[in-house]
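This is the structure I have questions about; it appears just below.
All protein chains of the complex are present and in place, except for one that has been dropped.
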Amino acid sequence: MRDVAVIGIGMTKWGELWKQSLRDIYVETALLALEDAGIDRLDSMYIGSMSSGLFVGQEHIASLLADYLGQLPVPATRVESACASGGLALRLGFMEVASGMSDIVLVSGVEKMTDVGGDEATYALGTAADQEYEGYQGITFPGLYALIARAHMQKFGTTREQLAKVAVKNHHNGSKNPLAQYPFEITVDAVINSVKVADPLNILDCSPITDGAAAAIICPVDMARKMGKPLIKVTGSGHATDTIQISQRKDMTWLEATYQAAKQAYAMADKKPKDIDLFEVHDCFTIAEICVTEALGIVDKGKGGEAVEAGLTALDGISPVNTSGGLKSTGHPVGATGIAQVVEVTKQLRGEAGERQVKDARIGMTQNMGGSGGSSVVHILERE
Amino acid sequence: MEGIIGYGAYIPRNRIKVEEIAKVWGTDAPSYKKGLMLEEKSVPSPDQDTITMSVEASRNAIKRAKIDPADIGAVYIGSESHPYAVKPSGTVVAEALGATPEVHTADFEFACKAGTEGMFVAMNLVKAGVIKFGLGVGADTSQGAPGDALEYSAAAGAAAFIFGNDKIVANIVDTYAYMTDTPDFWRREYQYYPQHGGRFTGEPAYFKHVTSAARGIMQNNDMKPEDFDYVIFHQPNGKFPFRVGKMLGFKKEQIEPGWLVNKLGNTYSGSSPLGLAATLDIAKPGDMVLIVSYGSGAGSDAFIFEVTDRIEEVRNLAPLTRDLLDKNKNYLEYGEYAKFRHKIRKAD
Partner (left out) sequence: MSTPSRYWREIPQRYRLEANKCNRCELIFFPPRLLCPECKNRKLEKTKLTEKGKVITYTIIRVPPAQFSDQAPYAVGVIELEDGVKLTGQIVDCAFDDIKIGMIVKLEFRKLFEVGHAGILCYGYKFVPN
């Protein structure tokens, strides 16, 4: 297996991009990554997209986007694992480069979510749940995490304030990220008093509806070295699945797929949680970050709420989590999120994260999750 | 001998008071309450309809009958509010009960008489030996036009009866039917609310058919009002059953146990069947029960039942009708009621 490096990243400001279509957003972002890498040809490309069909009525987007990127007849593959589509695009690209099958691969993600109304977006996101046995009962994506939140509160005493503090922390980080959709600070009070979505989760516990894309170029380390690029290596990769119906899990408060994916990535990179300088994790809802910090081994089971309260996961904490602002503040164009995490970690490892730079960051982790945790993809990136 | 082997009721928990409706239309609640002898009515939740209530009432009937639902040979649902204009309610009910596929199903419609019609046919198929067990259900989520007198009474509920010839709780002594063509109440195709003939629904309609059916069945069986322990008449409002009872020579005490309308409203096809269920809930072995339904259009079905010893054994195997009526109520305001009954038009 060949070692793999990230040599280019691209991301534009996320938000409600009324003037731009899915292909506009994608091409603009992918070109940034190509420019950053200083290359103009690709051997292969992967595009994470959860539901271009439901959001813009367009399937077959891999070929469409390869065409508009001027890369025909490059092999282009769309990857879908709900909100973990982006992370999975990286993993597939990583495997293709590591195997020697391709040298230069674009791994990317895109979602254009604002061309449908709120209830249609709610429906589309809800398709990540078991449609026949969860969706049929009227559950929503926030609803599933609300079920997890209530169970976590009951079992571990996690508080409403602790949930809110995840959002406050991530908005604080996001306020230092010019590409974030909502780059402003919020307060615990604001979160607790915001509009209810699915009790106990309020609107400020939820990641927003976002248009956006993210892209990265990966290639073999040897090639990156020859090109004189800063060496950001992908040293660990893990991917695992769980039941997509949360009621079918033995413990609804535990994200087993994330735990398993992290175990694989830690083993491949020969690292432990305390070796990681920063984490970009899937905080689609405040409770998600709490559960993820537990499954990644950053904190003990049940301690995720206390950890955020104690500042352990803050920008200046022992284990900074979501330095970019996370999904909460940066936005969550579902298919793009997993790659945006790679963009952030790469920036941090390159020392290009500006005001939110983690000092001496050398090792970072990304964790991207599908649905209510039915899939999870974890990567470890290291600066040589 | 044939008879009822199991019975069950279902009443939604929502209620609206006459005052709450009167407040909206500027009518005088005390006079309406007195005139209709009615205080409040049941209202279905948006997720309840004739099909769902029929399933629940039938499940209660199966609990009392203690039979394998697969042995039910006929499922008949009587209602004027079948959720589909075309597509049977009966197949959903039969499927949910586990009676399919070897079962005959049909939906009956005859204003408020459809429930006893289903019972009549199910019972006679058992009598004829065509089926082992037959299920007849009366259920409605009836609608009265906003502001119409019917709005104060049109209610929701269901009662289900399983007939068989073994382990009977009430023997069928006789049945009788009395029909004429009398257009006192109707709803044309594609119309949302029914129309009625005002006071014409009284004397030539309700009273004529109910008294004729009652007299007919008593005459055929050489029985008099005093031979019955209980009598149930269709209950479009609180007054009519007492008035018709008086006309026939029945006493208040015979009517009251099955008289639910003051707190329930008119459950249309469910009305007299629910009265029968409430009566069986308190009847003793040997009691004689007369039930006379009424459906606009118009006609009455009459049945004489004789309660058996088994009633004591099965009574508490399912919820009692009065408990469904009196417990766990949830009072609605008119706005909520209007939303539940789809009287408010939302944007598409």
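Labels A and B are assigned to the chains in the order they are written; within every chain, residues are numbered from 1.
In the analysis below, a residue touches a chain if its C-beta (ideal position, glycine included) is under 8 Å from a C-beta of that chain, and two chains touch if they have at least 3 such contacts.
On a predicted model such as this, the values are computed, not experimentally measured, just so you know.
Check A:S81, A:S108 or A:T140 against the missing chain and you find that the one touching it is A:T140.
Checked against the hidden chain, the listed residues B:I4, B:A22, B:M37 or B:I51 yield one contact partner: B:I51. The hidden chain makes contact, of the residues B:P83, B:G249 or B:P285, with B:P83. The hidden chain makes contact, of the residues B:G98, B:G147 or B:G286, with B:G98. Contacts to the hidden chain, counted on subunit A, fall at residues 118-120, 122-123, 126, 132-140, 142-143, 146-151, 154, 195-201, 245-248, 252.
Along subunit B, the points of touch with the absent chain fall at residues 13, 45-49, 51-52, 55-56, 59, 83-84, 92, 95-96, 98, 328, 330, 346.
We adopt the following convention: only the chains that are shown with their structure count from here on.
In whole angstrom, the spacing between the mean C-alpha positions of subunit A and subunit B is 58.
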